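Omission of a single protein chain aside, the complex is shown with its protein chains in their original locations.
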Amino acid sequence: MDSSVHLDQIVMRFGDFTAVSRTDLKIESGEFFSFLGPSGCGKTTILNMVSGFLSPTEGAIRIGGEDMRNVPANKRPTSMIFQNLALFPLMTVAENIEFGLEVRGVARSERKKVSDRLLNLVALPDSGKKKVAELSGGQKQRIAIARALAVEPRVLLLDEPLSALDLKLRQHMRTELKEIQRKTGITFIYITHDQGEALTMSDRVAVMSAGKLQQVADPMTLYRYPQTVFAASFVGENNKLTGKVSSVEDDRVSLDCGPLGQLTGTTRQSLKVGEEACLFVRPEYLRRCEADTPQSLRMTINELNFEGSFVMMDARLHANQQGVRVQLNTDAYMADLTPGAEVSFNYQPSEAIVVGGAHV
Amino acid sequence: MFKQLCNRFGTPISVGIAALLLVWLIALVILPQLLMVDYSFRPNLLPSEIGGPKDSYSLVNYVTLFNNKIHLGIFFKTIWSSVMVTALTLVVSYPLAFYLAKVATPKQAALCLLLLIIPFWINEILRTFSWYIILAYNGPLNAMLQALGLIDRPLRFLSGNGGVMVGMVYAYILFMIFPLYNALESLDANQIRAARNLGASWAKTHLRIIIPHAKPGIATGCIMTFMLAAGSYAVPALLGSPGSRWFTQIIYNWFFEGGNWNQGAAYAFLLLILCIGFIGLVMKVFKVGLGDIAK
């Protein structure tokens, strides 16, 4: 069955405020697709449009190729898992799961079969008779998933469903969600501001900011080759160095970074000489080097934070006092790195990404 | 507004909600009041004269009141006594409401609230009647006071306003305590501790911290009590004497003894204006809005 979701030239305005700028995006059938962005970026608005709680000001939502404009929320082939889960507190666990079937007029015995099967799927057999209040946070989470799956949606919409859980459980549930998605083959649209969640679970991620799609890519590409200043800054940790393009040679770009000198990186954009651009180097790509080697940055160490598998170093660039972060492998940690020490780090041009523009 | 309803409940239920709301507000709340006002500006006519030349708007019913010194006196006495009842009820209620909200343990408070409610589940008439027994000339209160040697002869509690006021405070105290209690309960106990900690006396703490916080509750309680007192019929009828009549009794007489509904409507409208005026005054003095009332 085609369960693709097509956001066909949609725009959403609330009065003068544009919550979602013109967006055209096709989410494939059976894909685990995430919208990643800070709160207020418009990602929840998109989810509400797909679910039918909001109608786009312009454009159309198509699910499996079918125009949803005149299909109300309760008739759409979607179901949603809410941030607060929204389990019905006055019903038992089984009644919650069976609710969607009950309102469709499915016979009791049939409903019971479905809820038993789903309770097994979410590894909570025999808890059908329990009250919602008797469940733990993680159990509630699973019941919410089971309830949403019971109506056999073609698209499952998830609105930051893990945000209320503690860290351990959250990480565990990531694996489980991914597993359920693989088993059921349903299209998952996942909303989050947590990049860890987006990167680990998704087939593709859309980074959003201020109502605009910044970049749509698979997690690896998104991490390695961010295409906008926002995507580069928001996804993962990044050091941003600004300058003007001084030379372009194939995908190699050199920037004139003022007091920092000439720095070279890689780009996937066509940049022109003289254009403003940013060079991004991730903390893990900076390596210890001798002073004045190519792409080297001279810095003074501020602080060293032991994070377990690595040491995160906060430093200040000599040339312009800008703060930078460097990730050091614990085994490569060197004794002469102490706060106040002056050191040089450099990177490989292939590991630094140059993105046009100067601001987010 | 209807669109918002439809979005949430769908059209059929929204139509039902709107219909119930409109029938209530229009047929039960607004139109009867308007018709009463309309009545009050028309002369009292025989059925055959209605619609005839004499059936025109005039202030004659209001002029009657201002020309009747006795009725006017009763009108002002009703205002004054109702204000007194309100003030007295506030004074009696405040310590208890404060105790319930901030001093008592939850268990004590629950018990007290239950005890408070019990007398109020019993008919207002019966409660008032029991005060009639107590305050009677040969009643237990006089007997007790005499036995204690506080008075030589029994007092006539029921011939003045005293009996009426005692009965009213008793009858309406719950309408003062609950708004006060609700308002005081929402006060963060740490604010009181902080004020005490900063060296404020108990009086000062109440004056500067607690009472300002309880303002909406005080306003609600005062409005309810005044309205109930000014509009009371049962208590003055039972505990008052012919010499201490209440304005509502005059209104009743116009309707059912004088048979002049137009005149009665005018008096009733004045009573309504009085209550609206009091509500406006209290809201202004306490700087609260209608939204704060009855929370």
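Residue numbering begins at 1 within each chain, and the chains themselves are lettered A and B in the order written.
Definition applied: a residue touches a chain if its C-beta (ideal position, glycine included) is under 8 Å from a C-beta of that chain, and two chains touch if they have at least 3 such contacts.
The rule is short, and it goes like this: contacts and distances are computed from a predicted model.
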Out of "Spermidine/putrescine ABC transporter permease", "Transmembrane protein", "histidine kinase" or "Nitrite/sulfite reductase", flag the one the UniProt entry gives for the chain missing from this complex.
"Spermidine/putrescine ABC transporter permease"
Partners of the unshown chain among those that are drawn
A, B
Consider the whole complex, including the chain that is not shown, and state which of B:Pro140, B:Pro212 or B:Gly259 touches that chain.
B:Pro140
In the whole complex, of B:Ser130, B:Ser159, B:Ser241 or B:Asn260, the residue touching the missing chain would be B:Ser130
Taking the full complex into account, what residues of chain A touch the chain not shown?
51-53, 73-76, 78-80, 82-84, 86-88, 90, 99-100, 102-104, 134, 147-148, 150-151, 157
Kindly note down the residues of chain B that lie in touch with the hidden chain.
1, 4-5, 8-10, 12-13, 16-18, 20-21, 23-25, 28-33, 35-36, 39, 92, 95-96, 99, 103, 110, 112, 114-119, 121-127, 129-134, 136, 138-140, 143, 170, 202, 223-224, 227-228, 230-234, 237-238, 248, 251-252, 255, 261, 264-265, 268, 271-272, 275-276, 279, 290-291, 293-294
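Everything below uses one rule, namely that only the chains that are shown with their structure count from here on.
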Roughly how many whole angstrom separate the Cα centroids of chain A and chain B?
60
